[in-house]
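In this view, the complex is presented without one of its protein chains, the others remaining in place.
Just so it is clear, A and B label the chains in written order, and each chain counts residues from 1 on its own.
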Amino acid sequence: MTHDNIKFTCRDVRVHYGDFEALHGIDIDIPDRGVTAFIGPSGCGKSTFLRTFNRMNDTIDGCRVSGKIHMDGQDIYDKNLDPVLLRAQVGMVFQKPNPFPKSIYDNVAYGPRIHGLTSSKAELDALVEKSLRRAGLWDEVKDRLKLSGTGLSGGQQQRLVIARAIAVSPEVILMDEPASALDPIATAKLEALIEELKERYCIIIVTHSMAQAARVSDKTAFFYMGDLIEYDVTEKIFTNPGNSRTQDYITGRTG
Amino acid sequence: MSQVSIYMMLLIAVLTVSGYVYNRSSALTKFKQARAAAGGKLVMSAWHSQASYHGYFTAWIVALSTFAVFIIGLFIGGSGTGFNALWLGAIIITALAVIIFTGRQVSGKFRARTYVERFIKGLLIGLSVIAVLTTLGIIASLLFESLRFFKEVPFMDFLFGLQWSPQTAMRADQVGQSGSFGAIPVFAGTFLIMLVAMTIAGPIGLMIAIYLTEYASSGVRKWVKPAIEILAGVPTVVYGFFALLTFAPFVRGFAESLGFSVPTQSALAAGVVMGVMIIPFVSSLSSDVINAVPQTLRDGSAALGATKSETMKQVVFTAALPGIIGAFMLAISRAIGETMIVYMAAGKAANLTGNPFEAVTTVTVQIVALLTGDSDFDSPKTLVAFALGLVLFVITLLLNVVALTVVRRYRAKY
Partner (left out) sequence: MTETTLTSEAALKRLKKRRGKEWRFRLWGRASIAFALAALAWLLFSIVGTGYTAFQQHFMRMDFQLTESVLAPDGTRDPEILRGANYRKIVQTTLYEQFPEVTGRKDKQELFALVSASGATNYLRQLVYKNPDLIGKTVTVTVPASDQIDQLLKGYIKRDTPESRRKVSNQQIVWADILKERGVIKKKFNRILFMNPDSRDPELAGIAGAAVGSLMILVVAFVLAFPIGVGSAIYLDEFAPKNKFTDFIEININNLAAVPSIVFGLLGLAVFLNFMGMPRSLPIVGGMVLALRVFPTITIATRSAMQGVSPSIVDGALSLGASHTQAVFQQKLPLAAPGILTGSIIGMAQALGETAPLLMIGMVAFVTEVPNSITEPATALPVQIFLWSDSAERAWAERTSAAIIVLLVVLITMNGFAIWLRNRLETRR
């Protein structure tokens, strides 16, 4: 099943919250490099599914994941795999920007420090700078690295969170409605950044905005009531969907 | 603790720290080698735990194992320098063995962090269990001593007897005499003082809570609230001294001016001062409860043309009633368990009366009176204090648990 271009292979993935089944057996292959968007109405399970890729669902009481998810051929739900290492390889950006209430520098340096990625202060400085540059934030914050990350604007905070994720050198970046708390200008900057990042990373983005999905993604998956309804090249989904429910959703009849 | 023990403990601390330093540095060396072998880029999945966790792992095991040797040594005992040298050697050898052995474990695959975190979790569980042990310790010690008491004095005579004079039972011919340990007058005194205190603290505390949450401007609240909180921070012994020095003479003078003759120590003096002490307790608990009532209820009532006090009395108060009852129960539990004020101002002689101008005694006063001074732990005179303590604990436990449940349910409702 593993293919050069495939990053994640998912087979019959089901998620239960207690007795409630939130996802009813999802089969999907996510390509490496490029942006995959998950769309669908609220409560369709797209965010829940996103959180299975870095096992953030493990932290929720009563949440169970079954089925197989392989990343580069490796089962990420393998009992011997430490989720901590998985999360170092699969970064995540949340709906609301959540920088730590520490300095900008310490925000970015936190990941490298806990993983021991650098062996000297100079190396760490260089890594922080590189990450901030990649997140397109360096020029805005280079003079105030010691100031608190919470003092930045919403858009800057979100890019800081991305820089923080990049600093751990992940292969995948998960984004859970990253622009929902941002104004249009900040959103545009963020989308430009995603455009740049997809050259290096496999990006999976959950979004409420169909326009955003259409703008930034290469492939799009449509979820409805815990089922994957349709998954195809973005252009095809938005111009010629194969399923009538997808059609209804993207034309605004449901949602 | 002997001098030797202190040095041994210091030695254990030093060995623990050196275990950390040694293994952390050996992990760092291997870490750098692995990094160099990978061409300067580290494959993270090949290296599970950071060097410092390897250090912590070793430190934990060194600390635990050497401490075990230390304890074994304490039990085996022995004296003289010969034994001490042996003991010292055993500790050092254990530590070195652990450091060398765990040092060999250091590798990319070894999950030092996982183990260290398991240790930490175990430690945290241990700390939480202390709460349970404390409760069990209280119950066990009270029950144990009380049962010894009930072997000599029948349970029913204690709980329902009308005669309380434990001191006289010190004389051999009176030990176990029925009537000496009848606790009803003590319970009645406790109840009377609690009633006086709650008569003061209940309405006043509640009105303060209502006024501060509903009427007062934020400026007034900012100053009045901390001022009232000071009342809660004053130690009870200070209230007791105030009752003794100022308030009780004042009550007596006042009563005498009305033509009554009143003893200096009275249920009224102790009760009123205790009431003042409990005011902030009632007011802050009630404030929380009143604040939890949703604003929509108030708005709904006001929209019907109700005045603020009508809204308060008929809507907010009704909605908050369970919570307020819970708050009052906690306050009652506090009043029953209060010791210093009553010990200093209420009196020590049992007196079965409902007249607040008379001196009465309470459960807590009797406990202190019976257990301070030269106590002989086999006489019913001291053991009865534990029986009183048991009654006090059971009653306050019931009040607390019921009150906490009521308050929690009430909070969950809104």
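The working rule: a residue touches a chain if its C-beta (ideal position, glycine included) is under 8 Å from a C-beta of that chain, and two chains touch if they have at least 3 such contacts.
What you see is a predicted model, and the numbers here were worked out from it, not measured in a lab.
S.K.: So which of B:93, B:234, B:304 or B:321 would be touching the chain we can't see?
M.R.: Touches the omitted chain: B:234.
S.K.: Using the touch definition from the top, which of B:110, B:149, B:187 or B:242 touches the missing chain?
M.R.: B:242
S.K.: Which of these, B:226, B:253, B:294 or B:354, touches the one chain of the complex that we don't see?
M.R.: Missing-chain contact among the listed residues: B:226.
S.K.: In the whole complex, not just what's shown, which of B:106, B:279 or B:406 touches the removed chain?
M.R.: Reading the full complex, the residue touching the unseen chain is B:279.
S.K.: Hey, which chain B residues sit against the chain that's not shown?
M.R.: Counting over the whole complex, chain B touches the hidden chain at residues 113, 117, 120-121, 123-125, 127-132, 134-135, 137-138, 141-142, 144-145, 203-205, 207-208, 210-212, 215, 224, 226-231, 233-242, 244-246, 276, 279-280, 283, 307-310, 312-313, 330, 333-334, 336-340, 343-344, 364, 367-368, 371-372, 377, 385-386, 389, 392-393, 396-397, 400-401, 404.
S.K.: Touching the missing chain, which residues of chain A?
M.R.: Its contact residues with the unshown chain are 54, 56, 59, 61, 84-89, 91-92, 94, 96, 98-101, 110-111, 114-115, 161, 164-165, 168, 174.
Following the convention adopted for this analysis, only the chains that are shown with their structure count from here on.
S.K.: Could you put a whole-Å number on the gap between the CA centroids of chain A and chain B?
M.R.: Distance between chain centres: 47 Å.
S.K.: Per the contact definition, I'd like the list of chain A residues that touch chain B in the complex.
M.R.: 82, 84-85, 88-89, 114-117, 119
S.K.: Touching residues of chain B toward chain A in the complex: what are they?
M.R.: For chain B paired with chain A, touching residues are 31-32, 35, 42, 44-45, 47-48, 50-51, 111, 113-114.
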